[in-house]
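Omission of a single protein chain aside, the complex is shown with its protein chains in their original locations.
Moving on to chain A:
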Amino acid sequence: MWWGGRGQSFNIAPQKEEPEMGLSGPKSVQESRMPEPRSRRLSSCLASGCLPGEQILAWAPGVRKGLEPEMSGTLICTNLRVTFQPCGWQRNQDTPLSSEYDFALVNIGRLEAVSGLSRVQLLRPGSLLKFIPEEILIHGRDFRLLRIAFEAGGLEPQAFQVTMAIVQARAQSSQAQQYLGITLSKAGQGSGSRKPPIPLMETAEDWETERNKQGARGWRVSTVNERFDVATSLPRYFWVPNRILDSEIRRAFGHFHQGRGPRLSWHHPGGSDLLRCGGFYTASDPNKEDIRAVESMLQAGHSDVVLVDSMDELPSLADVQLAHLRLRALCLPDSSVADDKWLSALEGTRWLDYVRACLRKASDISVLVTARVRSVILQERGDRDLNGLLSSLVQLLSAPEARTLFGFQSLVQREWVAAGHPFLTRLGGTGASEESPVFLLFLDCVWQLLQQFPADFEFSEFFLLALHDSVRVPDTLTFLRNTPWERGKQSGQLNSYTQVYTPGYSQPPAGNSFNPQLSVWDWDLRYSSAQILQFQNPGYDLEQCPDSWLPRLQVKCLNFLNSLDFPTGSCCQTGRSERHNVLSSLGKAPHYSSAAVTYSPWLSLGRQMS
């Protein structure tokens, strides 16, 4: 169910503040030849919304068009972003970024200046504006569109300036650039130990807690990669079978592509395990002992396991990228597709085909793991893209915990962020060649599940949308780095670990000395508390919740079976496996037929905003 257009989704009335009297000390604002009369008060007002280290390059008064009500305000270009500030609205210091009006420079997919009815100029980084624009259109790579009409009457130079400033700022920005100051200022606010909203899976303790939650008894947390010397793309800690020694792991992992050997992703309470690993390193020549080690790591105590080729039947990375480009073109407001050709155009993008393929494969694997109680190993050559997608989907399908807000965020953190999904590369930060929005494909799959089972998810589609949009906001390192190693290097916490190497479980650093890194899960950076409230799905069936009466952080071993009402007679309750069987065949088997796979939420966005 889609609750109105994108424009309305987060339309919470802007907070009106008392008109600011008295100048609150103008800060370091570069005012390059701005017309004097009204600018002083304005600019000080604007500056108050700046991030640390942010500089206003140009601004111009304008009117936001395309959405009712039209709003007058100011278009501002800074060295970090383009933002529209409605009149009488002031940024809340607690949420320094606006989810509605901010466009990080890297998010700008297309910039158009319009004059009159016919003059349209597409502005690429470095191009020169040929006329004074009456209107500017900013197309976000996240499908958003900001349409600003400039005020006439002597302010044309400003319109020209701000447009040129955007063009230039875009040329200078880079994908990897981060709103650096925000981390500092925000983290500083917490004064002292600030717990991340969800475990970031950067400490052995996090892994140990999670392992206990899943009840994975045959597994332990390995510290072999603590110094990232087994694989830089792997997290510092991961789960391996109890019986395997760290030395064996080190040797065995060497035979896998980029050192990504088999690790546990999820332990099913019925006893089966879901593992993921990279492809076998073709040039390696393992000796007998290594082969035995690899085998015992893959089998992990099970008599037989199923090895699934993740790449089989799923789109290639290039396919995903192409489909996404087509999809975005289709959703542009000026897309030339006639309404009666919409469906075939949508089909032509193949995006929904890929969504279906993912859901289908994940549901097959989920039945294997839950109903058949069979261990499954996901194998993908790189182990950093489709493995994450499949493993997360399987967990969403099979474990109710993963469908809570907390559980889902932990899942993404564990299977994507910590597992080394190359976000920066895949989102186009390092050139187009390897760009492929696998993560967005995953989010679309989740959205489909949410559509199909609206009572089974604690989070709403607003939450998914917020996560989708956050991918293009460079405020935290979550999506700006490719590996946990790079992320750790950046936030400077690496030193505290590598210098003092303690065997076994390393002590978590004392709260005060450790400056925790902000992550995408710090929603209050970008969203007001009213918006964050909308992350909750009001239709969530609390009975589905694994332990609604317990505080969320103490999620215990799975006891979700008790809460489900099984139809008597159709299920012979002979044992655990039988009941799981019913669970997956009754409830959470996703529908991947075209009839069930709906148009995706972010599809209609461009259209809604136009």
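Methods note: a contact is a pair of C-beta atoms (placed from the backbone, for glycine too) under 8 Å apart; a residue touches a chain by one contact, two chains touch by 3 or more; residues count from 1.
Rule of thumb we're sticking to: contacts and distances are computed from a predicted model.
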item	value
Hidden chain of the complex, named as in its UniProt record, picked from "NADH-ubiquinone oxidoreductase chain 2", "SERTA domain-containing protein 1", "Myotubularin-related protein 12" or "Nucleoporin SEH1"	"Myotubularin-related protein 12"
Residue touching the undisplayed chain, where the options are A:Q168, A:T232 or A:Q299	A:Q299
Sole residue of A:C87, A:A152 or A:L343 that reaches the chain not shown, by the stated touch rule	A:L343
Residues belonging to chain A that touch the chain removed from view	1, 67-68, 295, 298-299, 302-309, 312-313, 337-347, 352-353, 360-361, 363-364, 367, 371-372, 374, 377, 452-456, 539-541, 544, 564-565, 567, 569-572, 578, 581-582, 584-587, 589, 591, 593-596, 599, 603-604, 607
